[in-house]
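To start, the structure itself, in structure tokens.
A protein chain is absent from this complex, but the other protein chains hold their places.
Then we have subunit A:
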Amino acid sequence: MLKVLIPTIMLFPTIWLTSPKWLWTTTTAHSLLIALTSLTWLKWTSETGWTSANTYLATDPLSTPLLVLTCWLLPLMILASQNHINPGPISRQRTYIMLLTSLQTFLIMAFGATEIIMFYIMFEATLIPTLIIITRWGNQTERLNAGAYFLFYTLAGSLPLLVALLLLQQSAGTLSMLVLQYSQPLQLNPWGHTIWWAGCLIAFLVKMPLYGVHLWLPKAHVEAPVAGSMVLAAVLLKLGGYGMMRMMVMLDPLSKELAYPFIILALWGIIMTGSICLRQTDLKSLIAYSSVGHMGLVAGGILIQTPWGFSGAIILMIAHGLASSALFCLANTTYERTHSRTMVLARGLQVIFPLTAVWWFTANLANLALPPLPNLMGELMIITTLFSWSPWTILLTGLGTLITASYSLYMFLMSQRGPTPNHITGLQPFHTREHLLITLHLIPIILLVTKPELMWGWCY
């Protein structure tokens, strides 16, 4: 664990001491080496589940894929931000990369935490760099609104979590995930137990986000700069899913009755957000709403508490993280050239950017869960387990898959096909850096087709 955490912390001196000429090269190379080191976590050496353990941090099959995803994303974020941050003063560039790195450190400690209070503190700590990235480096005036929504939705959801955790600590004596599943359930009156149950989960449901409390997500994703959007879509949403999976082991047996409203909200959210996607004019907003839909499926899978549900949830989280981040990078390439996120403005791009059209195609296929990509694997497992939970869910999930396919097709056709407007034929051609960025997103998705056992969690 420390072999990744210490290099990440040492990235801070690297950022501040490199000469300005070599800043981006050094940080990208350093973070890429960290990412490659993190791949060693994928080898499971322990039968009990928890490996690479020290007193405070450990990895297990649930957190390892998310940790590797987090570490993989940092060089990608630095690659993506290079173009729009480079013109600024050097100290501002260093501050930006430092924010990304601090976010990375908090995320590694959050996913690796064995004690739930540590997870909670890191969960809250990730809010600060993200808030600074959104409100300081966003591009429109709405970024202030977006930052406020993001901060207060998540905080309001997580304060009850703090109370619930402290209550649990007092009754069980420890909050270590290693032993908490074996502890006595809380002895509270029925109402108290219900509120405690809700308090444990609401924070993560807001973070995922669940459909009713998803309002912060389109704002935050759209107003954030590209690295902010990438890390939000790829990792921060998964913090919510990961937290839910950790907490679920202690929340039985109440979860049987109380989970219904949330499962229904999640499933109905897939349909509603999918339909909203079909009517969007803003490209990033479309990708943001599609994230809400996919995460609704993940939430449904987790709340059902079956092995297939959990496996499907982890697989979909990893696959969606990579695919959604790739789409945000592609949207950013359009934004950097036209300075507008309107979809009808930058249409017919296939003619002028043919290779990028291949990346758009693949990313959209990944988003709509095309076999054999892991997106389909996750979605199919969740849909199957939901069907086993109650056959009527197939109406919602089937319609949801149909709507997902149609808005992905809409996004692809609108941006790539059709006649190219005359006034955008003079746009700057694509840089190697941008091609590299997208391929580094898509290659893991394609490689995961060959070894999905890395992502299956405890069912391996």
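Points worth noting:
Operating definition for what follows: a contact is a pair of C-beta atoms (placed from the backbone, for glycine too) under 8 Å apart; a residue touches a chain by one contact, two chains touch by 3 or more; residues count from 1.
One rule holds for everything that comes next: contacts and distances are computed from a predicted model.
As stated in its UniProt record, the chain not included in the shown complex is "NADH dehydrogenase [ubiquinone] 1 beta subcomplex subunit 4", which appears among "BING4 C-terminal domain-containing protein", "Auxin-responsive protein", "Presenilin" or "NADH dehydrogenase [ubiquinone] 1 beta subcomplex subunit 4". Only one of the listed residues, A:88, A:192, A:307 or A:429, touches the absent chain: A:307. Summary of contacts with the chain left out: across A:385, A:401 or A:415, the touching residue is A:385.
Among A:12, A:50 or A:268, only A:268 touches the chain left out of the display.
Across the entire complex, the residue among A:9, A:128, A:345 or A:449 in touch with the chain not shown is A:345. Listed here are the subunit A residues that touch the chain not shown: 260-261, 263-265, 267-268, 272, 281-282, 285, 306-309, 338-340, 342, 344-345, 384-385, 388-393, 396, 422-424, 426.
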